[in-house]
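To start, I am sharing the structure in question, which I have written as structure tokens.
Removed: one protein chain of the complex. Kept in place: all other protein chains.
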Amino acid sequence: MPDATTTIDDLKAVVRQFAAVRKWEPYHSPKNLAMALASEVGELLEPFRWLTCEESREIVNDPVQREAIADELADVTTLLMHLSNHTGIDLSEALRQKMIKNEVKYPPPA
Amino acid sequence: MPDATTTIDDLKAVVRQFAAVRKWEPYHSPKNLAMALASEVGELLEPFRWLTCEESREIVNDPVQREAIADELADVTTLLMHLSNHTGIDLSEALRQKMIKNEVKYPPPA
Amino acid sequence: MPDATTTIDDLKAVVRQFAAVRKWEPYHSPKNLAMALASEVGELLEPFRWLTCEESREIVNDPVQREAIADELADVTTLLMHLSNHTGIDLSEALRQKMIKNEVKYPPPA
Partner (left out) sequence: MPDATTTIDDLKAVVRQFAAVRKWEPYHSPKNLAMALASEVGELLEPFRWLTCEESREIVNDPVQREAIADELADVTTLLMHLSNHTGIDLSEALRQKMIKNEVKYPPPA
């Protein structure tokens, strides 16, 4: 079930279920989740920090590095889904609303 | 089109199209995108930093605060979708693979 | 009073005094301060995110950009000093202890 057929709600259900079984919900306040998200993003930055922009495009072709980066992207995705679950904010609606604002802020070139 | 019916690929197409029209792809190396993601997460943290965990649960009920937080979640989502587009890493697959590892790392209570 | 003659304790006293006058100490738990630090670092990242490494070296020569970056470095410094004040961890000692570990982790070239 890749990105082509997986809905945002599918991923939100996966992480909700994982946390519920472990009784982690009491820890999942928006404050704590935002902090955990920042921590995971810090881990995502780590393999890229000393690379040039060009090198950062190539690193994902190395199978070991690719799996490490995929794991970090998965952790970031997990926290983002938890934040959606625990704030009740629909990510798809939020993104589309923000895009309308961005269209005004960054008008397309003529 | 809410999270219930929006696929990850739908969101990836929205942000890809937005960037393509503005010819932003040359800037979208994984390094730059990871850095931009960290910057947006910093903005998401801002409204929560001086709140208690309890207060952070309630702040999303205030309409003005809710829209501001939704905008920040949208920015984080946008960068995550760009990172998926530019690394070729499928977020749904990455999350499911990571969950298998997490099942071992955090076994469910007996 | 530049960096040449300013001690770490001098800066710690400046930020302690600023917070005390405003009665901000109750908000300055290590958790909140770490979160605020991450938020300020996010702002520091912002001007650099789409630049090449070379461009990031030159941007500080522009007076307007330089002042903006100096302001962000000041905010990061402020939070770091608050963290030292509120954890009682001496930054100079911590840095020197960590350097001893780093000497082992990253031995100097022969």
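Order of writing sets the chain letters: A, B and C. Residues in each chain are counted from 1.
The rule we apply is simple: a residue touches a chain if its C-beta (ideal position, glycine included) is under 8 Å from a C-beta of that chain, and two chains touch if they have at least 3 such contacts.
Only a predicted model underlies this, so the values are computations on that prediction, with no experimental measurement involved.
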Chains in view that touch the one left out, judged over the entire complex:
A, B, C
List the residues of subunit A that touch the chain left out of this view.
27, 32, 35-36, 38-43, 45-46, 48-50
Subunit C residues touching the chain left out here are 1-12, 14-15, 18, 21-23, 29-32, 34-35, 37-38, 41-42, 44-45, 48, 51-57, 59-60, 66, 69-71, 73-78, 80, 83-84, 86-99, 101-102, 106, 108-109
Name, in rising order, the residues on subunit B that touch the hidden chain in the full complex.
31, 34-35, 38, 52-53
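Note that only the chains that are shown with their structure count from here on.
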Computed distance of Cα centres, subunit B from subunit A, in Å:
4
Where in subunit C do residues touch two or more of the other chains?
35, 38
